[in-house]
Every structure is written in structure tokens, then in C-alpha cells.
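Okay, structure first, notes after.
The complex is shown incomplete by one protein chain, all other protein chains being positioned as in the whole.
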Amino acid sequence: MTARLADSAPDPLVTAGTTFSGRRWWRSLQHAQVWIRISAWLGFLTLGLTYIPIIWLAVMSFSGRPLSGIPKPLTLRWYTEMTDDLRWVEPLETSIVLAVIVGLFCMVIATAVGRAIPRLRRRGSVLLLATLPMFVPGLTMGAALFFFFRSYLTLKLGEWSIFFGHLVWALPFSLLLVLVLASRFDHRLLEAAADLGASAWHRFWHIEFPIMRPAIVGAGLFGFLLSFTELPRTIFLHGRTVSMPLFQWTQASAHHSQVPLTFALASVMFAVTLPIMGGFFWFLFAKLDRS
Amino acid sequence: MDGPTEHRQSGATRRNVLKGAAATGAALAASSIPGAAKAADNVIRGYGVNTGALKDWGLFANSTGLVMDYTETNTDPGVFIRDVVANEIGEDYDFFVFDGGMEDVLGPQGIFLEVDQSHPELTLWDRTSTDFKYAGITQDDEGRQWGFPMVNNADSFGFWPEDLDIADPLAPTTWEFIFESEKTRGRVAVDKEWAVTMVHAGWWLNTSGQAKIADPTNMAGEDAKLVADYLVGRKKAGQFRTFYGGFDEQVELLGNKEVAAITCWEPAVIEVNLQNNKEVVFYAFAEYHYKWGHVFYIPSQAANRANLADIYKTANYFLGGEYCAYQAIERGYVGPNSDLAIEYAKANDWPAEHIEIIKKSGSKVNRKYAIPPFWGDYVPPNGDVMEEEFQRVLNA
Partner (left out) sequence: MFAMKMRQDSAFARWRGAPWVWPVTGFVVLWSILVVVPLVLLVFYSFLQVRGFKVDWTFNLDTWARVFESGRWQVTTRTLRIAVTVTLIELLIAFPFSLWLAKACKSKIVKAVVLTLLTIPFFLDVSSRTIVWRPIFGTQGPLNSVLVDLGLVDGPIEWLLFSEFAVHFGMIAPYFPTMVFPVFLVLSLIDDEYIEASRDLGASPLQTLSHVTIPLAMPGIMAGIVFTLVPTMAEYAVPQLMGGFTVNLLGRSVESALTALKYPTAAALSTFIIALLAALLAALVLLLHRRGGLAGVFGALSR
């Protein structure tokens, strides 16, 4: 059923019902094919722009002069420094745990709200309210929340305040992702199921969820990633907890090199996340294949 | 140790209460916890800038019998003030380490504890020279002692001698290479912080006779505008390649010869030479230097703590030879008693070149301090004006 834009074009000379002459159709298709090739390669080039630095990072992490252009001399100095000074472990753990929690909350809230919005009458205003925090620069949002929590509510800041800061940042993204899918969702499927006697939960789990799954998973993933790398709001709201981006930011003003963190640790993290994320997406697509 | 006399170039205005700035609405008074006796364990908790930390706190444990729990922060005064005043972390920490100048703002407010100079644990206090003890960065305008000196240095700039056509890199040179020289046009980098670059420019204008700035570390409206205009002019003329952000950037810019001269920290020069395995870049000795120092402060909440004696013991350790020696080797910085550092190194059979480095640091510092320097200040009263004017420079 899936038609392909590029191939399986009907034999131009035999095309039925078309108002174009065979030759013109062939020529326009050829154009399309060229464009398709260009699009793909342009995208891969941009992807390459992301990966050149990462590969370079990994290569230079073994170099004695990582910030120059040359990979020599080879040394393990940065890796030993990274393992000698293990202060980065705790912030990393904190970041991961926090990101997982934020991701889960984003996934649930975005789904609950996202599937409801298309059925509301006041869709526009809720949408506007939800996306409002996206337009506030991170430092400012952090400062505003800091004053609110600390000065007016006189609460002691900690993991909970970072959590809310990250939630405010990531939820609009997750919500928009779910909305993209929810706006295409055919409600008559649910009506039909209701008529057939399915309960509300049943309707959700067996009809809505499978269709919305890419968006729901995407929402959770976005929530996780946005929280994991978030810095400006964390600067204001962290209390005594330290997240990984915050740790790297405080270290940036140190009078000694951060190369062990920025080169060696980054390379290690890359090597670790590659198989994990690869497995994750493979699993996702394999499951989708079956259903 | 006799050092030259220097005078604090400070603004005469009284520092204002800063409580209101950090905590809006409900004013948060920094409260001292009456009678709260902390569980007397041997852990001592510190919060301060990364430069104050030793790479290996085990040395500290061996010397004092205390275990150090040091939380690092960066040099952003806004972050520090917010944490100390609004977040009241003085309840959780035993000491703070930050750039000098902070005591003028936070001392009179009651955030810090006025230190007891005759405390029995301060065995090294009397032998510390007055130039360090009573420097402007440890005392406020009324002479109250708020802190103990730790590391300090006199910053200038790093450079490639051959690019500047300098035959003898150790001879006195000039800040002209940073601001005006044709040889370095477009090949100079300066700090992105207004508290550093504006001050450097102000002192250069004074030294070169182009203007008369009353106090470059704390410039009021007219002076700030003048300096900013000068910097805008230099920027438009293409003098500056970039405004750098951090240590690795300094190493990269200098090491890759992207710039010929850069107003950096001394460890950056050391790192570049280390990576090249020989001395290729040098740290300048010029008309003036930006003197800065870290200071050990005690929060007022610690007044009645059970481990107050331990806190003073820690302060005493930072005045001593071991700390000073390690700072000299690792960063080229100097502590209040560098002769003790040499003694320590000799007593512990350090290799000769390390002892040389410590000696050189000490003598270098003496040379630099002989010139009337100024103490840098990250929180001057006219900070808001200086910051505003510097934004014009960045926008140009």
C-alpha cells in the first residue's frame, strides 16, 4: 500500500488517465528524483556536521594537545585524569535520575493533556498558555522561579525545584509533539469502540495508544533529553544539588583544564549511549513492524 | 616576609546593603542559629571557588586530622551572593572561599563572622606579613577583619615573544601590546568579564597618560563611559580578535597562535608550555598587574558551632607551607607565607626543580608587588554602571 515517490512510477508511455504527455511526465519525474537525492544527501551532510566534532572529540581525547589541530602526541593523560578525579560521578547520577523522572512526567502529562486539547472548544488559549514558558529565556525563567519559590514561598531549594524548572521547560515540547499526532487522530474510531461497549481505559489502551505511540514515546524522550542537558534554570534552582551541566559550568571557571571532562568523558558517554539508543530505536521500530 | 607596601585603591563610598538585591519582597535576614551545636565530627565543609581547592585533599587530612568536603563554585559573584544570602547556605557550610572584595558587601551585613585574630589555632597568624593580613581584600573600609588570605597572584598577560619581536621575554614589557600596538592588531584576546577588562583598560589609560581615571576598580559614570568609549574605539579598529570565556579557551587561543597576546591566568601559560614541552610563551611583567586574592570567610552561623576551633585550624592550614607549596607547583600562585613553602619543600625532599619553581613564584610576586598594584574587585559599588558601559563595548 505504501507508494514510493521515486520508484514504481508507472510506465510513462502507458499511464492511464493522465493529462500529461508521456515525455513531459518522465522529465518532471526525473527532476523529482534529482531533488530527492539532493534532499537526502543534504540531510546527511548536516548530520555529518554534527558527527565530525564528535568523532574528532573522540580522536583528540587521546592527543596530548587536544585543542590544536593535530592528534599527536598520543597519550592517555586525560583518561587517567578523568578516573583520578571522580567528582563528576555524582552529578552525572543526579542528572540521569532527574531526567528519567522528568521524562516520565512529561510523557504522562503531555499525553493526558495533548489528547484532550483537540476536543476542547478553547483550544487556542490553552495552547498559548502551555507554550508560554518556551518564549522566556532560560536564565530569566530560572530567576523568576527562584524569586517565586525562595523569596515569596520561602522554601528551601533542592531536587524538587530543579524538577519543576525542568518540567516547565520540557513539557511544552512534549505537548506539542503529542498534539502533532493527536490532531490527526480519527475520533470516530473511539466512537465506534464506545458503541461496541468498550470501556474508557480499553478504548485508550487498545486504540489510541498504539496509534499515538510514536508521539508519546517521543514526548518522553524529549523530556529526558531536555532535562539532561538543561543549564540556565538549574543555575538558579539547584539549592545544594548538582547536576551534570551545572557541574561542568562551575568547572569552566577553574584555572585548570577541563579537557578530561569535555573530551574524555564526552567520548566515553558517546560510546555508551550509542548502543543504548540504537537498541532503543531498533526495539521501537521492530515492535512497530509487528503491529 | 617583607613585601612592599601597597595601598588599597578603593572607592570611598560605603558599600550598600545588598540583602534587598538578592531577596526581593520578604527580606531575608541572615540569621545566626543561636546555640545550635553541630554534631562534632571531623568533617569540615567548605564552599568556594575552584582555584582555592587542592587537587588532593588527602594532604589536608594528613596534616590536620580533618576531612575536607569542598563544594566548588565558579567566580560569578551573583551566584555566590545568591547562595550565601538568599539560600542561606551558611547553615550548612563551615567556611567560604571567594575573591576578595566580597567582605565589603557582606561583612557589615552580618553574613560573615568577624574573625578572632587571637584564636589559639591561628599559630601562623603573627608571622604572616601585614601586607597580606591587612590587605584591602580581607578588611573592609573600617578596618574590621573579615577573612584570612589564601592564594593570590598578580595577573598580566601571556604572549609569544617572537610575534611581538621581544628579544628578552623576561624583561619588563608594556600593556601597549594588548591595547594599541600595530604588531598585535587583530591578534589580541581579552576577558569577557567587565570586572576584568574595564579595569585593565582604565589602568592602561592612566599609565599611558591618556586619561585620569580616579579608581579603575570602581569607576563612576563619567570614568566608566570614558573607558568604554576607548574600548569601543579599539574594538572597531580591529585590535581584539575575541573576548574569551574560560581556561581551555585561553590555552587554545594562545597555544594555537590564534592570538599573539592574551590577558590570561598564569596557569594557562604553564599549560601551553607543558603541552609543547618547552617554554614558548611567557607571562608578562609590565607597568601594572591585576592583583587578586582569594579569602577565607567564616559564615556568621558558625559562631556557636562546636567545630569552630576546627574552622580556625583549617584557616591556619591555608596560611601554611604545604598549601602554598602545592599551589605554587600546580598553578604558579602564591600564598601568604611563601618562605614556609620553601621550607616545606626542602623538608619533604621535593625535586630541585620544584623548589626552584616555588622560589621563582615568590620572587616573581615580590617583583610584581613592588609596583603599586591594585586589588581587583568583583563587586565594586559602581558595578552596575561598569557592566552597563561594557555592554556597549560588546555591542559595538
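The first chain written gets the first letter, and so on, giving A and B; residue counts start at 1 in each chain.
In this text, a residue touches a chain if its C-beta (ideal position, glycine included) is under 8 Å from a C-beta of that chain, and two chains touch if they have at least 3 such contacts.
Every value quoted in this text rests on a predicted model; they were computed, and no experiment measured them.
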item: Among A:Leu57, A:Val100 or A:Ile207, residue touching the chain not depicted; value: A:Leu57
item: Hidden-chain contact residue, picked from the options B:Pro120, B:Pro172 or B:Gly245; value: B:Gly245
item: Missing-partner contacts on subunit B, residue numbers; value: 13, 15-18, 20-22, 24, 76-78, 81, 105, 186, 189, 192-194, 235, 240-245, 248-249, 252, 256-258, 379, 381-384, 386-388, 390-392, 394-395
item: Touch list for subunit A against the chain that is not drawn; value: 1-6, 17-20, 28-29, 31-32, 35-36, 38-40, 42-44, 46-47, 49-54, 56-57, 60, 67-69, 109, 112-113, 115-120, 123-124, 126-127, 129-141, 143-145, 147-148, 152, 164, 167-168, 173, 176-177, 179-181, 183-187, 190-191, 194-195, 200, 214-215, 218, 221-222, 225, 228-229, 232, 245, 248, 262-263, 266, 269-270, 273-274, 277-278, 280-282, 284-286, 288-289
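FYI, only the chains that are shown with their structure count from here on.
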item: Averaged-CA centre spacing for the pair subunit B and subunit A, given as whole angstrom; value: 40
item: Touching residues on subunit B, where the partner in the complex is subunit A; value: 23-26, 28, 49-51, 55, 71-76, 79, 82, 86-87, 89, 92, 245-248, 251-252, 255-256, 265, 267-268, 271, 275-276, 330-331
item: Residue numbers on subunit A that touch subunit B, as the complex places them; value: 64-65, 67-69, 85, 146-147, 150-152, 154, 156-157, 235-236, 239-240, 242, 249-259, 262
